[in-house]
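Left out: one protein chain. Kept in place: all the others.
Order of writing sets the labels: A and B. Residues in every chain begin at 1.
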Amino acid sequence: MWIYQKKLQYPVRVSQCNPRLAKYLIEQYGGADGELAAALRYLNQRYTIPDRIIGLLTDIGTEEFGHLEMIATMVYKLTKDATLEQLRDAGLGEHAADHGPALFYHNAAGVPFTATYIQAKGDPITDLYEDIAAEEKARATYQWLIDMSDDPDLNDALRFLREREVIHSQRFREAVEILKQEQQQKHFF
Amino acid sequence: MKPPVPQEYDQWLEQLQTVDFVLTELQLYLDTHPSDPQALQQFRAWTERRRLIAGQFEAQFGPLEATGGARSLHHWDWVESPWPWQV
Partner (left out) sequence: MFTQQKRYYPYVSPYDPCAPIRQKFYQTPPELYLGFQPPGLPQYSAREALARGTLWPALYSPYGKSSREAQR
């Protein structure tokens, strides 16, 4: 089970009302390499990975939900109290026609989230390589987002999230090394 | 309308986020290094620090978890303080 903590992992601050940035950030909310996809991918792979790796998948998957909440907070703050005209001018008119001011799990181009973004092959090395690739893809997405944003406060939190992908990738790489280790030989005399 | 959180809220929150972050980093590290005695020792020390800071935070600003609610006999304080995306 999970227990909710009433706080963000890292402070999220936004300097200006800027719905255009929210439109881009939604990529990390409901996009292919976003935080929702990450959380669901790792937590689902847990059931068919050697015991030694289950804790890591559980803990990183859980942290990804915390990142999802940070992205949601950014989107919420960037669009809160924006007028329909402002949303329309920021390219969010189509979004508002369906969802009004609500958040939704789709990518920056409006494509709804799909389970086909994630994979589980039940082969431990294959799954961990998928996870390493997912972290690098998320890191790359954060780089594009930082490049496109000129909100220094927002970029501070985006840099934090990018660094977390570095750490997650590192840990998944270590998990691969753990699975490569030769088993303790049983000695029969 | 709820009043905005007091000014000290930000500093307290950041203190809490700081200890929790160290714990998260150590936790992921220990997941792949389960028998590093130094990291284990550090994790224990920070867990204790976290307990103190979280206690002080909750006393001032309300519960961090729903199970920590109902400190007051008159109202359900879990839903009273603002939510993380609102502050």
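A few notes on this one:
Heads up, the rule we're going with is that contacts are C-beta pairs under 8 Å (C-beta built on N, C-alpha and C of every residue); 3 or more make two chains touch, one makes a residue touch a chain.
What you see is a predicted model, and the numbers here were worked out from it, not measured in a lab.
Within the full complex, the residue among A:D51, A:E85 or A:D147 touching the omitted chain is A:D147. Where chain B meets the missing chain, the touching residues are 14, 17-19, 21-22, 25-26, 29, 32-33, 36, 38-39. Where chain A meets the missing chain, the touching residues are 10, 139, 142-143, 146-147, 155, 159-164, 166-167, 169-170, 173-174, 177.
The working rule: only the chains that are shown with their structure count from here on.
Work out the mean CA point of chain A and of chain B, and you get 22 Å between them. Residue ranges of chain B in contact with chain A, taken from their complex: 10, 13-14, 16-17, 20-21, 24-25, 27-29, 31-32, 62-67, 78, 81, 83-85. Across the interface of their complex, chain B is touched by residues 3-12, 55-56, 59-60, 63, 69, 72-73, 76-77, 167-168, 171, 174-175, 178 of chain A.
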